[in-house]
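Omission of a single protein chain aside, the complex is shown with its protein chains in their original locations.
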Amino acid sequence: MIGATSSAEASRRDGVTSPGTPLLDIRNLTVAYAQAAPSVQDVTLRVEPGEILGLIGESGSGKSTVAMAALGLLPRDARVTADRFDVCGVDLLSTSSRQLTMLRGSSIAMVFQDAMGALDPCMRVGAQIAEVVKRHQRLKGAACRREVLDLMSRVGLPDPETRARQYPHQLSGGLRQRAAIALALAGKPKILLADEPTTALDVTVQAGILRLFRRIRDELGVGIVLISHDMGVIAQTADRVAVMLDGKVIEQGTVENVLLSPETPYARKLLESAPTLDTAKTRTGADTSDAGVRNSPPDRADLITVAGATRCFRSKGRRVTAVDEVSLTVKQGEVLGVVGESGSGKSTLAKLLVHLDTPDEGALAMEGIEYAKLGSRARRFREAVQMVFQHPAGSLNPRLKVGTSIREPMRSVRAMNRGEAGDRVRELLREVGLPESSEHRLPHEFSGGQKQRIAIARALSCSPRVVILDEPTSALDVSVQAQVLDLLDRVRRQHDLTYVFISHNLAVVRAVSDRVAVMYAGRVVEVGDGETIFANPRHWYTRALLAAVPSTDPRNRDDPTDEAAGVDGRARTPAPVSVDAAACAFATRCPQAQRRCWTEVPSLTVVHGGQQVACHFPHLESTTEPFEDSTTAGGDRTGRVSW
Amino acid sequence: GGSPSDSNPGTEGGEPKRGGTLTIGEDSQPLSGFDPIMAQSFNSKRMVSQFYEGLLALDTDLETLKPALATEWKEVSSTEYEFTLREGVKFHNGETLTVEDVVFSLKRITDPNQHSPYSSLYNFETIEAVGPNTVKITLDRPQASLLHLLAQPWSAGIVDESWMQGKDKDVLKTQANGTGPFKLQSFQEGSLISTVRFDGYWDSERPYLDRVDYRLMADESTRQQALSSGAVDMVQVRLPRNATALGDRGMKVGDGFNLTYWVGLDVSQGPLANDKVRQAISLGLDRKQLIEIGSQGTGELAYTVPPADPLGAPASEDTPFYKHDPERAKQLLAESGVTNVKLKLAIQSENQQSLPTAQLMSEQLKKIGVDLQVQQVPFATLVSNLLSGNWQADMIQLNAALNADASQYLALWFAKGIPSTKVDDQKLWDMMENAISTTDGIEARRTMYKEITDYIATNVYQIVPYASPSQFEVWSPKVQGYQADASGTRLFLKYAWMG
Amino acid sequence: MTAVAPGRAGTASRGWWSPVLSVFRSRREAAVGVVLLVTLVVLSMTVSLWTNYSPSEVAGAPFSAPSGAHPLGTDDLGRDYLVRLLTAGQTSLGIAFFAAGIALLVGSAIGIAAGLRGGWLDSVLMAVIDLVLSFPSLLLALSAVTVFSPTKTTLVLVLALIAVPQFARVVRSRCMELREREFVLSARVSGVPDPIIAVKHLVPNVLPLMTVQFANTAAIAILVESSLSYLGLGVQPPDPSWGNMIYASQNYMTDSPWLPLGPAGVLLLASVAWGLIGEGFNSGRRSLI
Partner (left out) sequence: MPQSVTREPSLVSRPRVPRVPVPPAWVRFVLRRVLRGVLVLFALSLLAFGLVHMLPGSPVDTLAGPYSDAATRARLTTDLGLDKPLPVQYVTWLSNTLRGDLGTSVFNGLPVREMIGERLPNTLELAVFATIISVAWGVPAGALSAMRRGRAVDVTARTVTFVGLAIPVFAFGVALVLLFSILFPAWPTLGFVPFSEDAVRNLQSMLLPSIALGLPLGSTLCRFMRSSMLEVYEQDFIRTALATGSTQLQATMRHGLRNAAAPVATVAGLQMAGIVGNSILIENVFAIPGIGQLTVTAITHLDIAVAQACILVLGATYVVLNLAVDLLLPLIDPQIGKDR
């Protein structure tokens, strides 16, 4: 069938030789956009029915390009060459655009990263799925409706009848992603491409979606290409893995082989630099000199106190309480980690902390001086409190030279003269590991990690005492993330800084924090010493979070039998007909919710040592056995409570 | 009485016949409504002339008087006149015309509460009914223009007293009840005025038309198109070239009547207070070119009183300072001692005809070293400025309309003791006063007005580049028996019929 | 380790204007627009140097058709139409340029102030803008020109006034977006005062948008000026403007079609030029930020 050499080469790279026609058979694919150098070069991939191929690699390595090429959806200026490019036996290189259109949806389909974007916001979810069902299954009327509802329940959308009539914005992120998967499956494709399908989601939701992929594969026998930069996701889901670097596949093999004993140095580095929940110890071990400081925070003085801060927004007539009666203290010299899912109010809290925003109720104070009464001390405050943002690209004015950006705070807050400021800029650049000449360049000439270094230099320029870091590494690749985290840690020790480190990545928070606060729906549900919280979470939400973090070890896959009940976004406990305003926000997802949870907001109470929990029925016995994810696995749905 | 003169091209269609609808494209609707004694603008007068009549009427020369509501009239003395009313004249509502109606209507003109612009033109002392069919008017001093004024439907239209009783003062602005050939059927403000034949009209044969519709078409090119496409049967156009173009397409173009293009001068101050400057300006103008290009060849040399007026006299190259002589002009300017002459000329923004001439004047004066700035001002503002005496310009341009009496043209610019007057010349005022009160007949008056206007030209109190038609009536060949008149008010519409 | 992020090549020049210049380089449309406009401007400015006639001089018989002596014929007064057309360009382009310029300054200032500060200032400014918008623009121009007499200065100011609300709105909504951007937030955290944030951070980033809006406004200004001429209140003769030329010639459309076609043609050219410039910047916007 194929030339002997390429066939031999392919089977060698694949590591596995599987029977039957492959769903996706790519040999030496090269894609170049316009005049640029090829973005994808000599890629050879193969997906068999019922197989999940994981595709990992850092940003820009060409993962999405491969996927889009398989769909024939590359922009017109892209040039594609390949020795072989078959999708379900059809040669993409020679099909007409008509055939290609037919192929899409019925043979090959795709799930994109941003589910909100992938669904038409102006169309009901059911109608969107029905459209594809009609097109590819040629069903009409009631049959079509039945098929849509069937699809929706198959991907785990609860109450499909209602959901079908809703618009995408009325669904939660997890449900939206499920709807998007239903949409992709509606044409009964044989192969499904999933491009970072869970990156935008909360870990608890992610676990459910990943389980769904496996179930689809088992039930429908489709082949899946799962693109992700998250080792855990791949480890938990994929059968085989291909690692991409600069447009080339540098390593390919079974998941165990690649993740446990990577051959190439790059893959090894990629795996090493990804922090896991267990990495905290290794990192602390690295800075033995400060170990004592890190582990004994209680005697430190309070630097910033947040007392009952509440912040509401009105947008489009809706009222969102982004931060809800939060009380916290940030102690001198510590790293306070703040975790929580997207939309839980972390960034809003950060803005309150740096006084970019003022709370509607409650107050913040620094060393006893309320923010509202800073008056003439405002300038000192600005000097003392700085912030680093998530998007390195966004935090630098694209039109200003790097030096100017770094110099800005010194000029405005410190009123330094040009010469002094110039010297300091160069000093700072050296400190964050950038050449002095960077001063004269524009931000777009730097990579993401370099930009983040510049942003850090800028934050340091006024010798602050506190730096609020709002997801400073979540836009970065794992390898770069490790470097930036190292830099942050070094700087902190050098200047005796206090950090508030915000992230939704539990592993990262664990790796850097002394104390951790967990936020849910605008409230702090649990605070305490990092070690304690990670070892012995008391709040059911914290427990769910920790349990859902995918392990990077493919041998630790969770039990696939759990997945039958893997439905999220749904109350475990019967909810009263009218939910009281005073309900615990987590009650709808809590396995332990009881009547009291629906009528009374739990407040933070000290359970043990420095650990505080806002829960009426916290998990009390300290346990080492693996915790069962309530949200996604939820085995005991009746909410049996033993005390 | 009688029909218009036989030279009218419109009468060549054989025997008049009854019936048909005439649609006219009007450039504007009656500004002041249908009240005859308020009608000043062309658009109001045009409507008023169809609904109302005076005691007398004008013949096509606009000079000869004809009987109308009065069959006979008698000048008892220079201040006393008697009129015998026609019998059986009916108003549109069916009521019969009585002496009381006439007395009421004439008194109404000078009633201060009516604000009629014509009130100051009359020297009434008493108006009384001296018999069942006879009205006597007594003046407090002789008035040459009286009969002429009484012959115009707008300055002396007779209204129905009993119908007016108890009605709002403004009722005549939107309703009409006269004795004229057409009666108002409906008034759709802003679009359409429908009129129909008045069956009870005293001149029983006429009008021939069953119906006349007036459609508002403000834009000149629109009117042109509408006439060409047959959407309307009659329009006025302002630009001579447009009239010619329509004529070339087989339309009938009425005679244009030359009315004065006035440029009033503020001689009370500024450079224009110097008579050498004024003379230089008059000499600097190339009137031939202005006529040729500015009036698109339709103009003629003229004095302040327009040639179309019965009392108007033609001007010529020999008129003082009318002959183009730029050398002399420069010399005079040098002699005047005024240097750097900068002048502002305000013209009417609505009138498309004003602009070309003003621009040409500016260009011609540039050659003698006078800088003339042209500024377009809405008519309302222009009139306000003129009347308040605060001209906001050195020169104001206006176009004459045909007046009831020649004295009005002069009074507008030169009447003694009003703010708008910028001259201070007792001699001129005396001459004007004489001309008003003389009753020596039309020839004598014409001579007097020629002398006055000559005097104005000599002193260059006003510049008259030329006189040309301010509008042309154009109608489709279907319309027969129609003749345009110098007053531009369709006085003879009742003779028209559809062929 | 980390590859340099993909950026547009050749943007090594310094200063905030460099992206603007680079847009020209990468945007053929904008470049064509600029060339077109510059040609028009140069021809207009130099017209007196290379023609035999003055714009107001009677140079031939009225209404003569295009010929060797008068490439575009003559108008109702026998003036050379080409010379007038180009002279009119000075006025029309000048008025458009200044009106759009003033609108840009005022509108952007309002937009930036409202967008950056928000709160009551925003509400008040936007209420005023709404008020001006609810006054039909042509009427506003008409009444203002009537009240203040139709000098060129009045025209420029009135045309600017009409354009300000649009400007303010566009700039404001952009600034509200930018206000939440991290680099503005970091400037704030660093205690940079609002005026400096506005000048250093907002203006450069709103600049492409302002350029687009400027081009649109300039194109529209020429049109509104011609509409005012239609109502007798545009540029005052004998100064020619494209607007009053179109108006004056529409009466002669049937018999001398070259009269309306001339100014309509250059108006179209200018408008296309502005439009191309605007589009060039518009489509360049995404890649800029």
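Which chain is which? They are A, B and C, in the order written, and residues in each are numbered from 1.
To be clear about the criterion, a contact is a pair of C-beta atoms (placed from the backbone, for glycine too) under 8 Å apart; a residue touches a chain by one contact, two chains touch by 3 or more.
Note that the structure is a prediction, hence the values are computed from the model and not measured.
In the whole complex the chain that is left out makes contact with A, B, C.
The chain that is not drawn here is touched, among residues B:Arg18, B:His115, B:Arg141 or B:Lys342, by B:His115. In the complete complex, the residue from A:Thr95, A:Thr321 or A:Ser479 that touches the missing chain is A:Thr321. Among the residues B:Thr244, B:Asn403 or B:Gln483, only B:Asn403 touches the chain that is left out of the figure. The residue from A:Arg135, A:Arg379 or A:His495 that touches the chain not shown here is A:Arg135.
The omitted chain makes contact with chain B at the following residues, 25, 28-33, 38, 40-41, 112-113, 115-117, 119-120, 168, 170-171, 173-174, 188-192, 215-219, 221-222, 225-226, 228-232, 349-350, 378-381, 383-388, 392, 398, 403, 408, 411-412, 418-419. Touch with the hidden chain on the side of chain C covers residues 127, 130-131, 133-139, 142-144, 146-147, 219-220, 223, 226-227, 230-231, 243, 246-247, 250, 253-254, 260, 264, 267-268, 270-272, 275, 279, 282.
In the full complex, chain A makes contact with the omitted chain through residues 71, 73, 101-106, 109-110, 112, 114, 117-123, 131-132, 135-136, 158-159, 162, 167, 169, 172, 180, 183-184, 186-187, 316-319, 321, 521, 569-571, 573-581, 583, 585, 588, 595, 598.
The criterion applied here is as follows: only the chains that are shown with their structure count from here on.
Averaged C-alpha coordinates give centres for chain B and chain C that are 46 Å from one another. Computed from the mean C-alpha positions, the centre of chain A lies at a distance of 46 Å from the centre of chain C. Taking each chain's centre as the average of its CA atoms, chain A and chain B sit 87 Å apart. Per the touch definition, chain C reaches chain A in the complex via residues 1-8, 11, 14, 16, 18-19, 181-183, 185-193, 196, 200-201, 204-205, 288-289. Across the complex, chain B is touched by residues 56-58, 62-63, 76-78, 146, 149-150, 231-233, 236-238, 248, 250-255 of chain C. Within the complex, the chain A residues that touch chain C are 60, 246, 351, 354, 356, 378-379, 382-383, 385-391, 393-401, 405, 408-409, 412-413, 440, 442, 444-450, 455, 458-459, 461-462, 477, 479-480, 483.
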